[in-house]
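Other chains dropped; remaining ones untouched in position.
Residue numbering begins at 1 within each chain, and the chains themselves are lettered A and B in the order written.
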Amino acid sequence: MCSSHDNTIPAASSTVNDSAEAPLAVDPSLIQDLVFANHILFDQGVLDAFGHVSMRHPDDANRFLLCRNMAPAQATVQDIVQFQLDGTPIDAAGRPVYLERFIHGELYKARPDVMAVVHSHSPSVVPFSVVKEAPLRPLCHMAGFIGAGAPVFEIRDVVGDGSSLLVTDNRLGAALAALLAGSSVVLMRGHGSTVVADTLKKAVYRAVYTEINARAQLQASQLGAITFLSPAEAQATTATIETQVGRAWDLWKKKAEHTAGYLR
Amino acid sequence: MCSSHDNTIPAASSTVNDSAEAPLAVDPSLIQDLVFANHILFDQGVLDAFGHVSMRHPDDANRFLLCRNMAPAQATVQDIVQFQLDGTPIDAAGRPVYLERFIHGELYKARPDVMAVVHSHSPSVVPFSVVKEAPLRPLCHMAGFIGAGAPVFEIRDVVGDGSSLLVTDNRLGAALAALLAGSSVVLMRGHGSTVVADTLKKAVYRAVYTEINARAQLQASQLGAITFLSPAEAQATTATIETQVGRAWDLWKKKAEHTAGYLR
């Protein structure tokens, strides 16, 4: 535990100066997919007015794309901003950015295989973040990616008591990335979770099924001792099911665009 | 306990005479925001056909604005009435008013810092109002405003057994305000809760997240011992997160107006 960290409140709504770098153009259909991901995660109940989803820049591994500071359900292609991995915006042009963009940047730094990141407060996952004796583990074949169980990030271990619980700088982002290590899901105590994958569609899929698995685990834990997936099953189910994520994406996109239609 | 209180049934649907004072004009956009607050709190599941939200008069600290007696989801700007802090309407003009307007008036009297009040029966909060050993406490960073835990108002302590559980006069309103003291949330046994804040948008935000925190606490309590926010974390999270309530307000307003469109 370290009490020397500066727990002052970050200037949340102030703008951050853009870096001197020039933005690097991205295929518009990929930007559009990131917007769809924002809408889908809201429509599926993973994000509400808070939380965010990013993708690594397809042509520059040292950048990522993330919405400006706003409700994901209302994002448009004009709202997607390029960032350096240290969280400095490249083309925010004075628009406020998310306080917790450091989650994304540090995960991309630590995990070259990761191409997309979802950070959410998805409701059934939060309870697992605050009960030490109840780790989130995969109990159904759709959630094998949870593997041996999701580690829980205790921010007090890094900055001591009295923080905002938010990952508001690179040091906290790096600590989170270190705990995630090779896993796909990390919980954050009293806060939420972060999910990673090697494609955007897979990250969206995993964020949705992290919530579904958590709901099932909450219910099953009331019935008795749970048979979780074995390590070998977690691996085999992930390999098989994740060939099918396009099926979910196509449906969720249609449904989400219907919802987004009246949120614009 | 006091059995001398008059537990007769208040004339709920009869009208109350307006005071002799003249109404004091309010910026129409503020009235419109109060109407949006009514719609949002319904759409987010905090209010149903019952419950209410008020704001203090922006130009006269001795008045507040509250909808006439009707379902909040159907409120329009024409339905907003000015009241004196003792609950006397100023421009009801014969329209029935809420039985429990005394909650609002007495809270504005006791707490000069409070600018908005939400009283609701939000469903996940009610269970915490009837189980003595289970205080509602903040377990996630979005609900730091719950602070050290919400006190529970036991109406029997004021008027003895046999009441309607409603806060139907100034004496009950003052007792509720005394229990709330400096907190932001007070539960009411077998009834619901009341939430206060220094802006309307913040009061709406807090009412929504009181419900979300309650739901998470219900679930977490089935998993094991809960790590709640520490006092210092409750304070820091509140200070940080509540700079972001506009993000939620903008989304919720869009969503609520879609719903309100078919409820008129």
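Before moving on, here are some points about what is shown:
By our rule, contacts are C-beta pairs under 8 Å (C-beta built on N, C-alpha and C of every residue); 3 or more make two chains touch, one makes a residue touch a chain.
Note that this is a predicted model, so its numbers are computed, not measured.
Taken over the full complex in this file rather than the chains on view, the one protein sequence occurs as 4 copies, with 2 of them shown.
Throughout what follows, only the chains that are shown with their structure count from here on.
In this entry, chain A maps onto chain B through a rotation of 90 degrees when their C-alpha atoms are superposed, rounded to the nearest 5. Looking at the complex, you find that chain A touches chain B at residues 7, 9-10, 12-13, 48-50, 69-71, 73-74, 99, 121, 123-124, 126-128, 130-134, 161-166, 189-192, 218, 221-222, 262-264.
Remark: chain B residues 139-142, 212, 215-216, 219-220, 222-230, 232-233, 235-237, 239-241, 243-244, 247-248, 250-252, 254-255, 258 touch chain A in the complex.
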